[in-house]
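Shown here: the complex without one of its protein chains, the others still in place.
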Amino acid sequence: MTAAPLLDVRNLKKSYSIGRSGLFSKRSLKVLHDVSFSVAPGEVLGLVGESGSGKSTIGRAILRLIDSQSDVMRFDGQDLNSISPVRMRSLRKQMQIIFQDPYASLDPRKTIRAVLSEALDAHGLHKGAARVPRLIELVTLVGLDPSFLDRRPHEFSGGQRQRIGIARALAVEPSFIVCDEAVSALDVSIQAQVLNLLADLRAKTGVSLLFISHDLSVVRYISDRVMVLYLGRVMEVGPADQVHFSPKHPYTAALVSAEPSLHRENRRIRLTGEIPSPLALPSGCIFRSRCPYAQPACAETVPPLQTVGDQHQSACLRTDIL
Amino acid sequence: MLAFISRRMAAAVAMLLVIGTIIFSLLIIVPGDPAELLLSTGGGSASAEAIANLRVNMGLDKPVLTQYVTFLYNTARLDFGTSIVDNGSISSVIALRLPRTLEIIIAGTIFALLLAIPAGTAAGLRAGGKFDITASAINALLTSIPGFVLGTLFIFFFAQVLGWLPAGGYVAFATNPMQHLQMLVLPALTVGLHLATIVFRMTRASVLEMRGHDWVRTAVAKGLRRKRVVRRHILYNALGPIITVVGLQLGILLGSTVLVEFIYNWPGLSGLLVSAVEQRDYPTVRAVILTVAAIFIGINLVIDILSSLLDPRIRLQ
Amino acid sequence: MMSVRNFHKRMILPSLFLAALIIIPFAAPLITADDPVKIAVRYRLAAPDLEHWLGRDEFGRDRLARVLYGGQVSLTVAFVATTIACIIGTFFGLVGAYFRGPSEFVTSRLSDIVLCFPPILLALLVVTLFGPGSVTLVAVLSVLYFPTFARITFSEALRVTSLDFVEASRALGTPSYRIVLGTVLPNIAGPLSVQYSLTAAAAITIESGLSFLGLGVVPPAPSWGQMIRGARQFMNQDPLGIMIPCAALVLTIFAINFFCDRLRDTLDPKGASGSSMDEVSKPKAQADAPTIKDPDVVAVINKLRLETAHFGTPAVIEDVSLILRANQCTALVGESGSGKSLSSLALMGLLPGAIRQVGGTLQLRRKSDEVVDLGFLDARTLEDIRGNDIAMIFQEPMTSLNPIHKISDQMIEAITAHRPMSRSDARAHAIALLKRVGMNDAERRIDSYPDQMSGGMRQRVMIGMALSCEPRLLIADEPTTALDVTIQAEIIELLQTLRQDQGNGLSLLFISHNLGVVADIADRVAVMYSGLIVEEGPAAQILRDPHHPYTRALIESMPSSHEELNSARGDRLPAISGTPPLPSARPSGCTFRDRCPIALPACADIRPALYPSADGERAVRCLRAPEAPAGVMNHQTEAA
Partner (left out) sequence: MTPSDCLSPTRRGVLISLGAGIVAMSLPQGTLAQTPASVLKFGLSTFPPTIKPFDNTGGAANTVKLMLYRGLMGYDASGKLVTELADSFSWTDPTTVVFKLRPNAVFHDGSPVTSADVAFSLNAITKEGSTAFLKSDLKIISAVEAVDDKTVKITLKAPSAIFLDLLASYCCPVISKKSTDSETIGAGPFTLKGSEKNVYIEVARFKDFYMADQPRVEGIRFVAYADENLRYAALEAGDVDLIEYLPWTQFDTVEASKTLKMKATLGPFMFLLFNVTSGPFANPKVRQAVGYAIERQDVVEAAFAGRGEPLFGFPNPRGSTFDLADPAHEWKYDVEKAKALLTEAGYANGFECRLLATATYGMHQDTASVVQAYLGAIGINATLDLPDWGTRVTAGKEGKYDIAVHGTSGNYNDPDALWSLLYSGNPSYLQSFGFKSARIDGLLEQGRNEVDPDKRKAIYQQLVVAYYEEVPQVPLNWRIQAYAMKQSVEGFEQLPGFLSGSSGYALDETKFA
């Protein structure tokens, strides 16, 4: 990465207070522990992890849809930690999100025209006569027919809805989109179509993506770099193919090996035990309770991200294994 | 659980304080002078001097702030004081009356539950079927008959035309159990029928909802007998919402038995409040409202505890 | 989702009814020329005549006029009060839910306090305070009812606010007030309007109740409650007097309730006249079906055809035939809506009531080796078979277990349903089962509730429960779809092991959309597309060398099939265009031809049969497959 990063996040933390245990004391649940990463202009960063890993939380924290704490959070040179609400609102033009559930992400009561117009209205774009051509352009861009504009979401299939969601995100011509499990709910044949669409858009508009998914193959295919999360911590980050084909972290290796595949002969790395409760995380390396390679030392220190290759980092003490 | 209960108790006390204050202030601005009223019951008139003397006897000559502080202080000691009209102990009157109102409500509730839960379950299980359509239609009609209309009609038919039951009134159970129960029938029925319509709706909806859950399919797939599926996996799960609704209704009923008590001349708590308001018996009004509010809050607490006992998801939180 | 047409149809009657009852009072001047307050004491309690259709009341006023104008008053008071309550309550609820924090506190505490005052008592106090009259009534009723609106709005808005589309609006930078008014509000309009009607009905009741007590509308203005109060004295002499306002009151409240019920049913798909539990559609009996001869075969689905219960609708399953053998895992693969789950539910006798079996047979070899045709069994016998001879695991482990019963209870009831044994024996058996499905510390965890377990653990419980009576056939309907990959791998592995361990030769019917998973577990694969099996055969052959273009496309679409491709390098996935057709929009001929890259004109004319391969091991439903007999092709080509 030569250019200055479009998005730079250092030590992102997030915790929820979950009720009270006594009359006064509050308990809190940490879902993100010091996550740091950056996204270059035009880059696709894949974010992989199982449920509870905090990947969606990262996406929403960056978009400031939820509160979070971080040492640095800069987007396009602007400090998101100190930005005024007014500036943030206009900055939203540059950062967008595509959701997982194509059914929940569209207001069932609004026509596609209204959905897309809302995006344009929010930033005063393409007013008056310029509006209709822009709407047509948007639906065409995502491979839909302009005649669909006056229909409501329930008239569309899941794949079509996801395209509408993409069109909404693209309406404001953002430079960065969070794709939060954007293809997970789709059937395989539709998923491929949408992935191709995203790939095309990326080529055409140079938009950066934070691509969140639990599906490693999808992430590998779409991303430049992949970041692997486990219980709110970064386990490994590196170029997509490298992370996928020669993972340096036992967790990544286990994930990849667990993935069902038609062609690869799977030699599954067995994980022991269950995912620990976020309320009672193991000391040291949080993966050690399930790690087949865990040593007593793993319990003592939280392994830092260490460089293990070109742009490739892994948070594992046992660099000797993989 | 203990922490939860103590927190709720603290909130309840705070709420009762607010409610007490609201009532106190309301009563100050309500027109009408208890002393004058008492001495002009039935259309007579009393001398200004007599009225003034009575006001002193009632303690109404003291400054409002003093009255308020006394009220708070006494209430905090759970001492409701005495009625300014007849100097009777308010606590004992409430202790006498409350069980009667509760009696109607409980008898009505038992009636409602016995009638509405089986009917609602049957209707929910066969939603859209003949029974459901008939029962729902009858239910909708019954819901639409206000309690006072129903009560009026009941008295007309059962007491005046048929002479089966007393038109109203009250005899203590200890004095004459049979007569007591006879007098209980119509008020309880009036309260119960209305509650039954609500419980029926809730049961039906709840059963309908529970019926669609995956675990019901699991239970059927396990090869359980239909009865067991209905009882253990539909009705038992549906109980939570039903209890919540019944509990909420019990609280509301506590106050809205006014019309029923009025129509049947049943000397319950509402009647006490109505006459206390009429007589501007401030301490009694405050005491009754605080009691009702406290019970309402108490019922809510009990419901929450009950629901958590029924549903481990709430308990485990 | 309810169609628009259906919505209208269901709402027509209640809407007309309600509209009539609301309009009639306000059309009073057109109906009667009489003045509702004009006293003519000389004619008091006069019987109905031509001029005064309903007679006269105790002041000699025309009853028709009074009941009509009284309706105006009652309705106006009720609706104005409800509207005010609705506006105030909705405001508080929206603000509380959207902005949370202190506004949430204010909203909820305010509602709590008002709700603590019993409604009629509060009304009584306020009426005493301000004196009776319509304005007081409206004020009282508004105060009484706004907390309910606040609560409903609050909880509904909270629900809606957490939905993705509201998040999307926020992400777009739409100002808060526009989100609240333009997005949140319309989406809670359903429950609100139901509450509105309910409240209006309640308000009419309370209004009349208060008027009945003399605390409501001030005479001589008529109101129904007041008419009842007046007529009550003459109930004996003149029952008509009390019947009229009572009827008007009851009818109006009924109309509102009726409307409200329908509205709720219409807005809430669950409440709609949906299938009832007892309407589980029965398997169909087919007298002349051949019975299973092969002792290895556990179950046979033969030419199954399912339709929705509506007359004249297309088949959701057109033709599915499957032979399930002992010690074999058959995978049924397809995208959503292809009909794979329905096929398996049919085998359990669990088809939803809205679906009917119109053709084909379902046969099963019980543990006793008796072969039964499900269509000939009564409900009781089906209950005996379920969980005993066939067991099933579902997709969503989070919802498939009853959250309010302990695992132990749910397992024990499954065991004792088919095996007479004591509770403690059943419990011991359940613990053994849990251990067998790989649950550590089973003795302790058997007494936990489902919510205390992770998804993987619950799925293990489900599997343990399914195996509790050692069924011949285990149906696993997308058992790993909801699970994380690592857990998925464990569950698949577990199923593999169990299948080998089971003494009586378990047959596994594995339903999945994920070909990767299928490759891991299945011996045979059947691929479904739009209600038809399009390809069937040994898993290894089909996944390595698919003959049907759809099977091929499925495999090709998976990114995992293309480990060399990366979008960063501008690569595209070989995707197929279009979407699977709905049953009502299947193309003629081959149902896949619209999306098929190798379709011929002939594909539009003929719906191919499942052509078996020469060795009989596999079959495919495609004119262009190697299995397709040349004759068919030629014949059709000529015809075209």
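Chains: A, B and C, in written order; residue numbering restarts at 1 for each.
Here is the rule we use: a residue touches a chain if its C-beta (ideal position, glycine included) is under 8 Å from a C-beta of that chain, and two chains touch if they have at least 3 such contacts.
All figures in this text were calculated on a predicted structure; none of them were measured in a lab.
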Which displayed chains the hidden chain touches across the whole complex: B, C
Among B:28, B:76 or B:181, the residue in touch with the chain that has been omitted: B:181
Options B:98, B:135 or B:155, residue touching the unrepresented chain: B:155
Option touching the unshown chain, where C:219, C:403 or C:538 are the choices: C:219
Hidden-chain contact residue, picked from the options B:6, B:21, B:57 or B:134: B:57
Positions on subunit C where the hidden chain makes contact: 37-39, 41-42, 44, 58-60, 127-128, 131-132, 214-215, 218-220, 232-237
Absent chain, residues of subunit B that touch it: 30-34, 36-51, 53-54, 56-57, 85-88, 93, 96, 107, 155, 158-160, 162-170, 176-179, 181-182, 184-185, 188-189, 262-265, 267, 271-272, 275, 277-280
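Heads up, the rule we're going with is that only the chains that are shown with their structure count from here on.
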Centroid distance [mean C-alpha coordinates] between subunit C and subunit B, Å: 35
Distance from the mean Cα position of subunit C to that of subunit A, given in whole angstrom: 31
Whole-Å separation of chain centres (CA-atom averages), subunit A against subunit B: 53
Shared-contact residues (touching 2 or more other chains) in subunit B: none
Residues on subunit A engaged by subunit C in the complex (per definition of touch): 44, 50-51, 60, 63, 65, 88-93, 95-97, 99-101, 104-110, 118-119, 121-123, 154, 157, 159-160, 165, 168, 172, 187-193, 195-196, 198-200, 202-203, 214-218, 220-224, 240-241, 244-245, 254-255, 257-263, 266, 268, 271, 274-275
Interface residues, subunit C side, partner subunit B - complex: 109, 112-113, 115-122, 124-126, 128-129, 201, 205, 208-209, 212-213, 228, 232, 235-236, 242, 246, 249-251, 253-254, 257-258, 261, 270-271, 273-274, 276-278, 280, 348, 350, 379, 383-388, 391-392, 394, 396, 399-405, 413-414, 417-418, 449, 451-452, 462, 465, 469
List of subunit C residues in touch with subunit A within their complex: 1, 163-165, 167-175, 182-183, 186-187, 335-336, 454-457, 484-490, 492-493, 513-517, 519-520, 543, 553-563, 565-568, 570-577, 579-580, 595
